[in-house]
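Removed: one protein chain of the complex. Kept in place: all other protein chains.
And then chain A:
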Amino acid sequence: MEKTSSIHASDINIIRKKHMRLFIAGLILLALIVVTGTITNYNHIDGLVSVPAALQWLFANMYFSGSTLSRLPTVLRLLWETVLISIVSTTTAAFFAMLFAIVGSKRTSVNGFLMYFAKLVASISRNIPVVAWALILVLSFGTNAATGFLALFFGTFGFLVRAFIETIDETSGDTVEALKATGATYPQVISKAVIPESMPQMFSWVLFMIETNIRSATLVGLLTGTGIGYLFDLYYKQLNYEMVSLITLAIVVAVLAIEVVSNWIRREIL
């Protein structure tokens, strides 16, 4: 009787310790929230209030007047340009990323030096933010499509190399070994085992990146004065909020359309 009760007591102790740990973790988190809030001058109440206010504002400006709607062709033209830049930069980056991923993956690399070199290049290119790329490139390339293309290209390239290396590691273990056992040469292994095995997964990553890049392209456009981002910035600064709403709506529709198409491709083909 005494024995069971002592076990019981220690059980309670474990639970109490667990609660204590949870409590301390929560306290640290709360303290960090307060500290970071102070550092950034963030006011939680202002933040809470701004959500309904902004949404109300957004919907209040959705009743477009005739003069706003007459500018729709311009919006659509720049939207198309932005979509074009994001797709082309993603597919081009995917091509180069595939070469780097084949060199950078443990299973298919030629030698250790090249493997680490490929990984290093990819890491630098993805960890320098797209904003920094955009700001650097716009100085020489000016405000045209090439700037946005290159800025997105570098960010996408780095990300896709990481994703492709993971894909190759996951999918092509056994087939590579089997082909090597038959005496296949390196190019044969790559073209007959690695690429066919990992292609569908890689394409899925490309679709994901196209969706992401349409949003990034808006940001890059805002900074470099190109595409739909530039148009948004222009009307935002003119306080023409109906146009701002229209452009936001156009971007949402474009992103959703791309998502529908890529889901269809994933379901039907990959």
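Just a few scattered comments:
The rule is short, and it goes like this: contacts are C-beta pairs under 8 Å (C-beta built on N, C-alpha and C of every residue); 3 or more make two chains touch, one makes a residue touch a chain; residues count from 1.
The working rule: contacts and distances are computed from a predicted model.
The complex appears with one chain absent; UniProt names that chain "ABC transporter permease subunit" among the candidates "Heme exporter protein B", "ABC transporter permease subunit", "Aspartate carbamoyltransferase" or "Nucleoside-binding protein". Touch with the chain that is not drawn comes from one residue among A:Val121, A:Met199 or A:Leu234, which is A:Met199. One of A:Phe23, A:Trp57 or A:Tyr116 touches the chain omitted from the figure, and that residue is A:Trp57. In the full complex, chain A makes contact with the omitted chain through residues 29, 32-33, 35-37, 39-43, 46-47, 49-51, 53-54, 57-58, 81, 84-85, 87-88, 91-92, 123-124, 127-132, 135-137, 139-146, 149, 199-200, 203, 215-216, 218-219, 222-223, 229, 232, 236, 241, 244, 248, 251-252, 255-256, 259, 265, 268-270.
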